[in-house]
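For this depiction, one protein chain was excluded, whereas all remaining protein chains were kept in their positions.
What follows is subunit A.
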Amino acid sequence: MLEVDQLLSKKVADRYLKKEVLGEGTYGVVYKAIDTQTGQTVAIKKIRIGQYKEGVNFTALREIKLLKELKDPNIILLIDAFPHKNNLHLVFEFMESDLEAVIRDRNIVLSPADVKSYLQMTLKGLAYCHKKWVLHRDMKPNNLLIGVDGQLKLADFGLARIFGSPDRRFTHQVFARWYRAPELLFGTKQYGSGVDVWAAACIFAELLLRRPFLQGSSDIDQLGKIFAAFGTPKPAQWPDMVYLPDYVEYQFVPAPPLRSLFPMASDDTLDLLSRMFTYDPRQRISVQQALEHRYFSSVPAPTKPALLPRPPRKGDSLTSRPPDLNVQEGPTVLSPPRKSRRVMPQREKVEGDAHQADRVDDHFIDVRQTTGGNTGKSETMPMSIDFSVFGSRPPPRPTLNSADRSHLKRKLDLEFFPPE
């Protein structure tokens, strides 16, 4: 068996046996590999170099720089880095799934204790970053990876930055839109750890609702969605708001009771949510304070990571499981059997595992097509309705695609250092 394995897989450097491709990362292909020294399964990000004659990708370099400093159980571990055939390879611990796959999997029931556990691990990872003065700036469920042992880890530090220098101005074009804090949407250039807290609050809400909470279709619409949920902020609530660069006045809408948006949530849950969703970043709860909130000390206790429900692994879902025709779960089970986050629809055959990979792709394209038409419909639905009842899906979530990225990269380069 081992020999066959070795024939099928290519050796990278001396140490790693390359297996199937896991997907397309933000700046290169990610594939599975075996570390022959430890027998450990790892994920290797191959970073293309020299494409734009600017050497090691700026985003990749940022990720390397920060991950070399960040070592925490709730942060993805960068095991190794090495050059091979003019490409830089980053070796990460292998992660089985991600939080988006969990949230989207209709077969998974998340109890309040499960939600608490996932949120706690998210905040712990974030607290460690903030303690080290690192802003993540791209918090969203598919950047929260889940390991074989159930541990959740923050990944994708390509947008992360060291902060804490006063007056250093940053770009506001960070985060996928649905997770962007109101101060960013109003164009602030000076912000702090509060932006990550807002995004974590969106993830918290998404865990409760099982769909993205505030699905704006543009930046303006995003603010509209935020204000519809929490009421248009009054200057007394957020004094600095009117001075923000892109501030525009919105028609006043009163806040509906938070309870109406999260009918099943406990009082502690709602209290923590409202503190994390505070408009004024100065008054927003910090990650550390959030971890000390009574939500985490009250019953139910957070589920142990190893016992958390997780989506089935690729092999299970595609081969061994009998077709599941449970009507309650909707006519089709569309959650991708494997990490959908990195798997882009790709038509080329993937070496080693071509047959399975093709099936995954078709599956994934299906998901995208069926979701396309539902965008309008979902917005008119009450927020607490479970989409699975209708067998429809929430609209596909916006991510930073490569065009955005390169635009962003240029912007980041330009805006970080205004003339001094």
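A few comments on the model shown:
Everything below uses one rule, namely that contacts are C-beta pairs under 8 Å (C-beta built on N, C-alpha and C of every residue); 3 or more make two chains touch, one makes a residue touch a chain; residues count from 1.
To be clear about the criterion, contacts and distances are computed from a predicted model.
Chain not shown in the complex: UniProt lists it as "Cyclin-like domain-containing protein", one of "3-methyl-2-oxobutanoate dehydrogenase (2-methylpropanoyl-transferring)", "Vacuolar fusion protein MON1 homolog", "Cyclin-like domain-containing protein" or "Guanine nucleotide-binding protein subunit beta-5".
Screening A:I64, A:V148, A:L270 or A:L291 for touch with the missing chain picks out A:I64.
Think of the hidden chain as still there; on subunit A it touches residues 49-50, 53-56, 58, 61-62, 64-66, 68-69, 81-83, 86, 88, 131-134, 161-165, 412-413, 416-417, 420.
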